[in-house]
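Please see the structure below; I have some questions.
A single protein chain has been omitted from the complex, and every remaining protein chain is retained in its original position.
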Amino acid sequence: MDWKRFDGVRHNVGPVHLDLVESYAQGRISRRQFVRRGAVIGLSVPMISAVIAACGDDDASSPTGGAGTPGTGSAPGTTPGTASGSTTAPGTGPATTLVGGTPGGIITVGAQIPGALDPIAMQDLGAYGLIAQCFEFLATLGDDGRIAPGLAESWEPNEDGSVWTFQLRQGVKWQDGSDFSSADVAATMDRLVAAANAGLAGVIEEGAVDATDPNVAVFNLAAPNGNFPALVSVFNAQTPITPAAFESGMTLDGAPNGTGPWKLDRFDAATGCTFVRNDAWWGGQVPLDGTEFQFFDDLGTMLTAMQGGSVDALIQFSVIGGDALLSSPDFKVLDIQTATHRQVWMRTDEGQFADKRVRQALALTFDRDQMLETLFRGRGNIGNDHPIAPFFPYFDESVPQRTKNIDMAKQLLTDAGIDGLSAALQIPNLQEIPELAQLIVAGAAEAGINLQIAQESTQTFYGSQWCPGEPADPPCSGAAELGIVDYGDRPTPDIYLNAALKTNGIWNSSQYSNPDLDAAFSEFQSSVDVEGQKAACKTMETILNDEVPVGLPFFYNFLSGHSTEIQGVRITGLGQMFLDKASRV
Amino acid sequence: MQVPPPDADGAAAAVEVDAAVAAGDDVIGEAGPITGLAYDMRGERRQAARERRRLLLRRPGFIIGVLIILTWIVCGVGGDKITPSDPLVPNDTSSLSPRAGHLMGTDQLGRDVLSRVMAGARDVLIVAPLAATLSVIAGAFLGLLMGYYRGWVDEILSRLVEVLLSIPVILMALLITATLGSSKIVVIGTVAVLFTPIVTRTVRAAVLSEAQLDYVTSARLRGEKGLFVMTREILPNITPTILVEYTVRIGYAVFTVATLSFLGAGIQPPSPDWGLAVSDTYALIPAGQWWPTLFPALAIASVVVATNLVADSIEAALAA
Partner (left out) sequence: MARYILRRLAFSIITLFLLVTVVFLITNVFPSDPGRQIAGPFASQEQVDVLNEQLGTNDPLLNQYGRLLRSSVTFDYGDSFQVGQPVSELLWPALGRSAKLVLYGLVLTVPAAIAAGMFAARRRNTFIDRGIVTLGVASSSIPEFVSGVALQYFIGVKLGWFEVLALAPRGSNLITELKHLTLPALSLLVVYFGYIARMTRAGTIQALDADYTRTATMKGLSTRHVMRRHVARNALQPTVSVVGTQIGYLFSGLIGLELIFNYPGVGRLIYNASTSKDFPLLSAGVILVGIIYMICTLAADLIIAWMNPRARLQVTS
């Protein structure tokens, strides 16, 4: 430990930052967890490097470069997090140095058909990916796969994490030529509050942003929040900054005016869209002339297009059917570790699963390793029936992992006085969920539980099986007794806990209500230090693992990729592909 | 058997000629409905039936078709009792190509494809014939009424039949399943309703040509009731036409039900249904895994070809 250097760092950081630095210096959190968390709360990259250098770099890799391999469980040969072919100075936000590519030309990307391109209301990866081409976030995707300065150059919390100050980038212009300022940020946030954004609801209220200085946006939070920057980053997909004159309900194709590197040129909801380079972009000139997004109905067709050479890159593909791409020398896999998961919800308030022993029994029939192996060729992490993924800095590993145990499942059912349990398993026809459901049905059958799959289109499923609009109070009280629902990637587990597991959460399909969990969650949210968060997580993990309102067998990696004829492509686990550094080889 | 009338009856004509065509050759022309007075017809009919059976059993197409269908019935009835392994239980050996032990390979969840193809016969063999049967019963009833009574009922129903025929079955099925939700019952009902006009049209045409014949006229002159004439006089004589239509309908029902389950209507995983299997796995073909798709697809084709062979043979035997 280089104490002198360490002291130098300590004098240059705020209290929340200091807390993290000390946690790391004292060995209470790992280097990876330190880097991940540091990026969230706004420690600059030089600062992170300095701390690690001061504390002695115990890992072989540097914290920034290509070491985006947080957590465990990634298959060899993949580069989670870092989805970049070329490298630029890490952490400096977008920059357009072209390394070894040919400037000019266009790249064609295979994407799923987007829903309406309304940045505030969109819910699907297709729309996320297109919106992120034109509009930009306060915090964007860094080369290391974590959040990095975007429209904000830096951010800093006050002492208790209740006020966050974002220094905005200067000289940024909207594509119509007007200047970008903090008024745009304030207006965007008000729109998000009005739309009850799942990540910001309860965190900020209307008028939260003080825009007195056009170059500074000061957020006054409703309550202290240690994870705030992540909630206004690219990882909360609905939060790109739109012009002050924008209104809720306006769409990108209706009002194409962002700050980003690409301008929407042509949009056709059925076939695809094209973007041209924005020469006035603050990040300088991008190598490509333009990009084209081709829309596909399903991943299988997209895969065929990739193999037939019709597209250069894929937003997403699945392991099942994607074997050929995974082993192809002409294809570069972008494998991003995410908290994407499926929840097998069980009604805790009524019906056959109201007894927690029955819920435990079903969770005990999951062969989690087999699921991860069969469905994802092992690309992901095993889950322990709670949404706190093992690579989150505040994950507590002391809660024992539940594994398949048919005898114990049968015993629990006998104890609960259940004989011949039979139930319908409600699922949407979405990605691998039908396959997962079949694995669950087969496992359950071993313990004598008879499940029948009831599959619906996604729209029908969300509106009638999962969270029907009626009865509206409490939310989701019309949910089926058993089903599988999908949750996308988030940089923190706040949304999963807030919406699905907290009492009266808007997506609480298991109708779970436990004051102890609610208290632990509040504690987690208001903690600004890793240790406090970790302690709260231990409580939540223990409660959820024991009571099993949801079975959560795994978290899986987001798979994207491109042909080796192009380079410099980065992508988030939410399907936002960044092509500002991309070029043909 | 009618000559394909050069009128708007595309669909009906198509079906009729269709059967005639493959059956062979000289069947074009009047199939010669058995004429004569009602009282001496019974014995004649029995003798003709014996003769037809003998002819049928001598046609290789019929034997092959029946054997294929019987094989699938055995598979469907036997279910997981006769499959090499459990068609529903996944195991660790996923996506194996065909080999000893797994003659058709294993699918993406490690289930034995051969076992699934065998067990998958059950759904199709229940849903498709049931739908075809319902449509034939309803179609025969309507066709008899329309053809016998004519008049304004016939006019209105004919227009309605024409409308239903103008909407491709699959589109109508999508419209109905979108409104009603999708279940096996809905699929059976939809296919039955959509096939009914086609049967109606064929039966009506047959009734029309029968109604002009002497035996019908004489029955009428004897003062028989309409119901009696329709069920006792006309129906036995158009039974061969209905029978052929029935086998042809079963073939189309297999095709339609398979297409609907490919489009996600009516059948739920982990059912080993063939159409569902194809739609679940076709995306794997570019990855080189053709076996979970190809074998169920061949199974679908085999059932349709087999029912066509049987239909053609029956047609030819009746014409002889």
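Order as written gives the chain letters A and B; numbering starts at 1 within each chain.
FYI, contacts are C-beta pairs under 8 Å (C-beta built on N, C-alpha and C of every residue); 3 or more make two chains touch, one makes a residue touch a chain.
What you see is a predicted model, and the numbers here were worked out from it, not measured in a lab.
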Margin query: If I consider the whole complex, including the chain that's not displayed, which of B:Val89, B:Met104 or B:Val304 touches that chain?
Written below: B:Val304
Check: Touching the left-out chain: which of A:Ser178, A:Ser327, A:Ser422 or A:Ser457?
Finding: A:Ser457
Next item on the list: Touching the absent chain in the whole complex: find that residue among A:Ala53, A:Ala116, A:Ala183 or A:Ala535.
Entry: A:Ala116
Check: So which bits of chain A touch the chain we can't see?
Finding: 113, 115-116, 268-271, 294-298, 301-302, 304-305, 307-308, 310, 457, 459-460, 462-463, 466-470, 472, 475, 506
Next item on the list: Since one chain isn't shown, list which residues of chain B touch it in the complete complex.
Entry: 3-11, 13-14, 17-18, 20-22, 24-25, 28, 158-160, 162-164, 166-172, 174-180, 201, 251, 255, 258-259, 262-264, 275, 278-279, 282, 285-286, 290, 293-294, 297, 300-301, 304-305, 308-309
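Criterion: only the chains that are shown with their structure count from here on.
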Checklist line | Whole-Å separation of chain centres (CA-atom averages), chain A against chain B | finding: 51
Check: Of all residues in chain B, which touch chain A in the complex?
Finding: 88-90, 92, 94-95, 108-110, 181, 264, 268-270, 280, 282-284, 286-289
Check: What does chain A use to touch chain B in their complex?
Finding: 298-301, 303-304, 307, 320-325, 370, 373-374, 429, 434-435, 437-439, 441-442, 445, 452-457, 460
